[in-house]
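Only one protein chain is missing from this complex, and each of the others stays in its spot.
What follows is subunit A.
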Amino acid sequence: FSFSGSRIDSDGKPAKFQPPPKPVIIDKQKQREERRFLSPEFIPPRGRTDPLKFYIERKDMIQRRKVFNIPEFYVGSVLAVTTADPYASEKSNRFVGICIQRGGKGLGATFVLRNVIEDQGVEICYELYSPRIQAIEVLKLEKRLDDNLMYLRDALPEYSTFDMNMKPVSRLDSEEIPVNKLQVRMKPKPWSKRWERPKYNIKGIKFELPEKKMKEAQKWSQPWLEFDMLREYDTSKIEEKIWKEVSEALQK
């Protein structure tokens, strides 16, 4: 414990007053605002269609979202979906599964849920804006290393099994979405697709193939693709505009 008042430097002169370091304020409110999520089906695809068509479709999508809550979710999150089923005894059907793919744009947007029930893999493709869907619940919100988890079909069934009566995992609003860096172990080859090839660019598989096979798969790589300027589709400005439109309309 030293007296701050009578501090003397090693030189022998009185020490210069050092102001205390500025406190770093982590403003949780600002961080929450910065995180925006725009569902991928709002972004119009590149093409020669009239933007009026996308505007009208967006109005319909926003109208549906006002009445029915479509939560934020990513490929790799576990969802529970209840649909109206005229042939079921309770007239409704509940399915729990991991989202392996989100496809389609506009009102026809779909997502595929996968689960293994009694040793049988089941995949159901639901339309986000279909009126038959009565509830969508996110049981576990997380991202994975890839945008498309179709390789789970050739992975060991333990990676696709989820309990039908799973309880929702609680999480705070301010946290960032966790990325599950799970590397999945596969069944022995042959697989439905050659997932080791660079065109699928899969990071979430633990390849236990010999080095020779992995090198041979790199023969199909197309390194010029990332430099192809015609393939670039910069959606940042479009996303900004659409995000403003959608958030304003939903807040009303």
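Assume contacts are C-beta pairs under 8 Å (C-beta built on N, C-alpha and C of every residue); 3 or more make two chains touch, one makes a residue touch a chain; residues count from 1.
Methods note: contacts and distances are computed from a predicted model.
Hidden chain, UniProt protein name from the list "Fructose-bisphosphate aldolase", "Large ribosomal subunit protein uL3m", "Histidine-containing phosphotransfer protein" or "Acyl carrier protein": "Large ribosomal subunit protein uL3m". Among A:E127, A:D147 or A:E245, only A:E127 touches the chain left out of the display.
The missing chain, though absent from the display, is touched by one residue of A:L107, A:I124 or A:L182; that residue is A:L107.
On the side of subunit A, the interface with the absent chain consists of residues 47-50, 52-53, 56-57, 60, 63-64, 67-68, 84-86, 91-92, 106-108, 127, 129-134, using the contact rule stated above.
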